[in-house]
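Note that one protein chain of the assembly has been removed; the remaining protein chains are unaltered in position.
Let's look at chain A:
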Amino acid sequence: MIQFEGVTKTYQSGKQEIHALNGIDLTVETGEIFGVIGFSGAGKSSLIRTVNLLERPSSGHVLINGKDISTLSAKEIRKTRKDIGMIFQHFNLLNSKTVFHNVAMPLILANTPKNKIKEQVKELLDFVGLSDQATKYPDQLSGGQKQRIGIARALATNPSVLLCDEATSALDPQTTQSILELLRRINREYNITILLITHEMGVIREICDKVAVLEAGKVIEQGTVFEVFTNPQQPTTQRFVRSVMNDELPESLLKQLQNPSRKNSIYRIQFTGTSVGQPLMSRISRKYQLDLNVLFGNITELQGAPYGNLIVEFTGPAEEIKKALADIQEGNVNVEEVLNYAS
């Protein structure tokens, strides 16, 4: 478990003070994948670095499994760091050493016997699917392969926590997908707690259990991925959600629909959980004698649960539309107005 308690970080840049972190309170439970998202400069990278004290908080505490790490001696900090793996956006591998040597590095530092290093590195390379690349050098590998080496290296000391610093930001979408799958496997098979920072909402949707949105060094919103994606509160969060769940109607279409003579109202209807499977639209259409025109629709999976999103044009008497909406809202369904001719 990682707990941030009122963590602040202030840098001195010339005469100016820069507040990278402004009182962070967060709890990452053991075994979960926790994502922190924010635009560049939001403080994500400072935040993740306070966990292994690559950056020391200016005030506040970071507790790992209940222990305040800022009170530790240099030696104890090094010991704690061996329990916290970290992977990086630019991989940070040693270019002068082979893949084998790179993965072996944490074990060499710990004075592990040679034959044991050999055995463990082989196992790690097998796990990340690169056992045939052991004698190669990092500059002979692709970005995705380099990140796999980084992951193998981070796992060498059997950590209980893995920190991912924009681990997929330098990779193409396909490679990102495979790295995220690998991270999920690590989380499930080894029960390693993962704290990741990213500016890509797709990464959060793909693997995270919980998410916190960081802006100007503060957590402006947090919750389960499902909650935040289906009901984002803050404008920044909404922007992030929209970046991966494009559910906006094109401007030209909206203009065309905004014709008073059409006597239409447009609503966004969100289904969650079991309500996704119901033939709601046709039932409503028949019951209230309304014309329903689906302008947009999609179903996504969030944390393993289906989430449907429809934008529907209702055409008919205002009274009937009102009744229909009340009916719809009775289920596990959320309705939001996009356009209303009556108002």
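Points worth noting:
As a convention for this text, contacts are C-beta pairs under 8 Å (C-beta built on N, C-alpha and C of every residue); 3 or more make two chains touch, one makes a residue touch a chain; residues count from 1.
Note that in this section contacts and distances are computed from a predicted model.
Of the candidates "Cell division protein FtsX", "TIGR02186 family protein", "Methionine ABC transporter permease" or "Aspartyl/glutamyl-tRNA(Asn/Gln) amidotransferase subunit C", the chain left out of this view carries the UniProt protein name "Methionine ABC transporter permease".
Touching the chain that is not shown, out of A:Ser40, A:Ser96 or A:Gln174: A:Ser96 (per the contact rule at the top).
Between the chain not shown and the residues A:Phe39, A:Phe88 or A:Tyr190, the one that touches is A:Phe88.
Seen from chain A, the chain kept out of the figure touches residues 52, 54, 77-82, 84-86, 88, 90-98, 105-106, 108-109, 137, 153, 157, 163.
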